[in-house]
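This report refers to the structure that appears directly beneath it.
Apart from one protein chain that is not included, each protein chain of the complex appears where it belongs.
For clarity, chains are labelled A, B and C in written order, and residue numbers in each chain start from 1.
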Amino acid sequence: MSTVQEVLTAALLLAGVFFSFVAAIGIVRLPDLYLRMHAASKTTTLGLAGILLAVLVYFGTYEVVTKVVIVLLFLFLTAPVGAHMIGRSAYVCGVNMYPKTTRYDLERVTIVC
Amino acid sequence: MSSLILRTVARLLLPILVLLSLFLLLRGHNLPGGGFVGGLVCAAAIILQMVAYDTATARRMLRGSPWLLLPLGLGLALLSGLAALLWGQPFMTSRFVSVPLPGGGALDLGLPTVFDLGVYFVVLGTVLLVVLNLGEE
Amino acid sequence: MASHLATDRSKTLLRVPGWRWPLAPVLALALGLFGFVLRRAPAAVAGTPWEAALDWLPALGLSLHLRLDSLSLIFALLITGIGALVVAYSMPYMQGEQGLGRYYASLTLFMLAMFGLVMAGNLLLLFVFWELTSISSYLLIGFRHEEAESQEAALQALLVTGAGGLAMLAGIVLIGQVYGSFDLGVILAEPTRLRAHPLYGWALGLILAGAFTKSAQFPFHFWLPKAMVAPTPVSAYLHSATMVKAGIYLLARLSPLLGGSIAWQATLTTAGGLTMLLGAWQALRQHDLKGILAYTTISTLGMMVALLGLGTAEASQAALVTLVAHALYKGALFLVAGAVDHETGTRDVRLLGGFWAYGPALGLVAALAALSMAGLPPTLGFVAKELGYSAALEWSEQAIASGGLALLVLAANACNVALAVVLGYRVFFGEPGGPWPRKPHGMPWLLVLPGLLLAGASWLVGILPGLLDGAVERAVGLVLPGAHAGHLALWHGWSLPLALSMVTLASGAGLYALWRRRPPAPCGEPRLSALAAYRWLVYRALPGAASGLTRTLQNGSLRFYIMVILASTVLVAGGTLVRSGLLSRGSLSSEAYAWPELLMTALLVAAALGVVLAPTRLGAILSLGAVGSMVTLLYVRFRAPDLALTQLLIEALTVILLLQVFHYLPPGFEEHVRPRRAALEIAVAASVGLLMAGLVLMANGVQFAPPIARYYLEQSAPLAHGHNVVNVILVDFRGYDTLGEITVLATAAIGVYALLRVRRRKA
Partner (left out) sequence: MTWVLDLALAGLAIALVLCFVRVLRGPTAHDRVVALDNLSSTVAGLAGVYAIRLGEAIFLDVLIAVALLGFISTVAFARYLERGAHP
């Protein structure tokens, strides 16, 4: 366990935790659903990515590397889809937006429910 | 009715998930996993298809009705138990044969693994039977 | 079986010209048994009983152990002898009735059961045969099962004797507990041990309950007169000669064990005396022939129980001789009554009279039997009565007590004499009271012969009591260990009992004169009688209680069922846990107190509360998801990846399942619960939580057996080629359990599938 490896794991780990922490604050503080959704998907992508890379660096064995790569691929694929699905169903169910929203792109688009 | 993005992702994920479930099943003897967990992961994969598409496509994807899985699983489990009788040992005694792997290691396949496969199918069959029928509208 | 075959196929199988003998097998069986017993009689009387034992249920202490000593010899002879005669008598009597196969089958079942009962050397075996006799009596009383009256009578007999049988079983089990075995030999070897044991009172009470219900003693006597709706041969055989005597046999057999204490003496004499007087008094007021016979039987049974209660050698000797005398003359009189009923179609004493012209032979039989019932010198009845009086007189030092007892016996015997005159003289020589439903035509000789044999036997043994002497002598020795009774003799010289006999005859004649002038009015149902109590209990109290209980417990609300189940679990498990004091030894390892674990548990509790308090169903599921995640985290923290994986998967699939189901349900929770009810439910839920916590604490702290985990940990690699112990156990070591579990899983799936299809087909 060379010190470089240790420092790198610590750095990555702290970055990951930082993102999760900020996202959590975002979820609580942000006014309406759609904004919170942005924050939520950050934990799944950046937060977990940081921690996973830390794990990768920390163990470094052949097996762990393959697993981490697959998981990262899986995460980066599913997180946006999850967020998309929730956004879609929220909009369809008529969850109203934050009154002071400036841009409203979906005015003209009607989604077939 | 469901969104296109979800469908494409679901179709893409199916192979990965089934691979994961078999991976969990086969290594169950030495590392966390086993028939039960494998079965559940595979069921989750099928359910993902059901959520993405609809029950009919999920059922078609199975290419056989979940009904087949139950007797298959129980049969396998029973056979693996009865097989021990062939060698004159009491019911359920396990026998092993080690398969040399290309990578040099040796994989111990044996009756318990067959039993585990039986458990895998029964679990899969049960969950699917219940969820697919519930989903049927 | 043989009898059933014989009668139904009799038309072809046993076609004997002129007279159909369908009953050869049954008759052969009865006579065979009679011969068997007779051949072993000398040995039994000499004191070496014949024994045969076969293990039936060694684990329960039940063995097929038959034993013929002289006490069972007397009963066995009566059962088989009278059995054969009754079967012979049934052939002409029951001709033309449907279901003869069923009749003879139950009769054979009864004979074998009764035979087994008196020969049983094992108390449990005695109970088995006891219940068999109750069942066969139910079948026989209810022979004409279409009639409501016989249905009710049969049910009544079964319930009363059955309930008594159950009480007796409880008593037998208690005795078994004290002696550790149910074998009579072992038990009677040291009788005093039970009397010193605290369980003696309970055992005595329960055994007496069994005996008193079977022998129709005072509070439980009402089923016997009702049982007279049975065909007459059944009444003659079961309800006078043998079955009702089973209680007497039980008292005699267990008297060395239970007897000797004040409680035994008091209950037996009072119950017996009361029944004796009540029976005699009721008999005088009956106008149906069989009614008179039934109530006099009850009265004589009461006398025998009282005599057994006295506990002296003479009393036991008197009881046994009365038993034999009563069996003979009452059997004969019943057969006579049956014949009269068969010929004239009526049994009403007020109508009957002058039957001598139609059946002089039957008249002779009736006269012989009636003389024995009245207790005139040359008959066995006389010998029995004499013994009864001398036993009563010598019972206790104070003259008043024994004198009083003698007077009671005298009163009962007087009634017997009066009714004997009615049965013997009035029915045959008095003038008929009214038109008979049927003109009596030629009487088959087989209706008369059995009665003649019985009456003849009572005269024969009366004249030569020596025949009975040896057997009774040895039997008294068995009933009262060490007691020695005098020899039986017809003539004891001019003694006080003889004087008492004279007085009895005189008062009997007086009673008859009184009876003739005032024909008995049918007595109404007394409101407070045991029969009314029985009816109230069976037809109103029990059904009412049952439906009340069902209404409260099965009121259709699932919440209520779950609450009841949980509450009872808490009471049972909680109670034992607290009482066993294991709770205090529970311990929590210190490692669990660091702040991460506390936080996780706090969040877990918050999520659980969230599930309960969620206003909508979706909210509840979401909190459930949160609970699942927190539990997974706990497993991760405590280094259990396997558990974490399984927990996670199960929780996710449950959420998806619930979502599927809730799609069909309204979003909000509909049920609004009254605050008082909610408080109760919260209390139950809280107590279940506490119970589980207690169990976990206890399981954590207490080691009942050396942990098996070590064995599995060591063996999993070498034996099962696997390092993941959890899976190795599941699949290999305890594979058999898993096989069971997956079968259950598959069955559950099929169950759900079936339920869903039902819903879909209905929709």
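Of note:
Heads up, the rule we're going with is that contacts are C-beta pairs under 8 Å (C-beta built on N, C-alpha and C of every residue); 3 or more make two chains touch, one makes a residue touch a chain.
Fair warning: this is a prediction, and the values are worked out from it, not measured in the lab.
Among the displayed chains, contact with the absent chain in the complete complex occurs for A, B, C. Among C:Ile79, C:Leu158, C:Leu393 or C:Leu648, only C:Leu648 touches the chain that is left out of the view.
Only one of B:Leu25, B:Leu48, B:Leu76 or B:Val130 touches the absent chain when the whole complex is considered: B:Leu48.
In the complete complex, the hidden chain is touched by one of C:Gly180, C:Pro667 or C:Pro707, namely C:Pro667.
Mapped onto chain C, the footprint of the missing chain covers residues 596, 599, 603, 606-607, 610, 616, 618-619, 622-623, 625-626, 629-630, 632-633, 636-637, 639, 641, 644-645, 648-649, 651-652, 655-656, 659, 662-663, 667. Residues of chain A that touch the chain left out of the display are 6, 9-10, 13-14, 16-18, 20-21, 23-25, 27-28, 33, 36-37, 39-40, 43-44, 47-48, 51-52, 54-55, 58-59, 61, 63-64, 67-68, 70-71, 74-75, 78-79, 81-82, 85-86, 88-90, 92-95, 113. Interface residues of chain B with the unshown chain, by the touch rule above, are 2, 6, 17, 20, 24, 31-33, 41, 44, 47-48, 51-52.
The rule we apply is simple: only the chains that are shown with their structure count from here on.
Between B-C and A-B, more contacting C-beta pairs join the chains of B-C. Look at where the CA atoms of chain A average out and do the same for chain C: the two points lie 77 Å apart. Between the Cα centres of chain B and chain C there is a gap of 58 Å.
For the pair chain A and chain B, the distance between mean C-alpha positions equals 31 Å.
Within the complex formed with chain B, the residues of chain A that make contact are 70, 74, 77-78, 81, 84-85, 88, 112-113. Chain C meets chain B in the complex at residues 641-642, 645-646, 649-650, 652-653, 656-657, 660-661, 720-724, 726-728, 730-732, 735-736, 738-739, 742-743, 745-746, 748-750, 752-753, 756-757, 760. Of all the residues in chain B, the ones that touch chain C in their complex are 24, 28-37, 40-41, 43-44, 47, 51, 70, 73-74, 77-78, 81, 91-92, 94, 96, 108, 110, 112-113, 115-116, 118-119, 122-123, 125-127, 129-131, 133-136.
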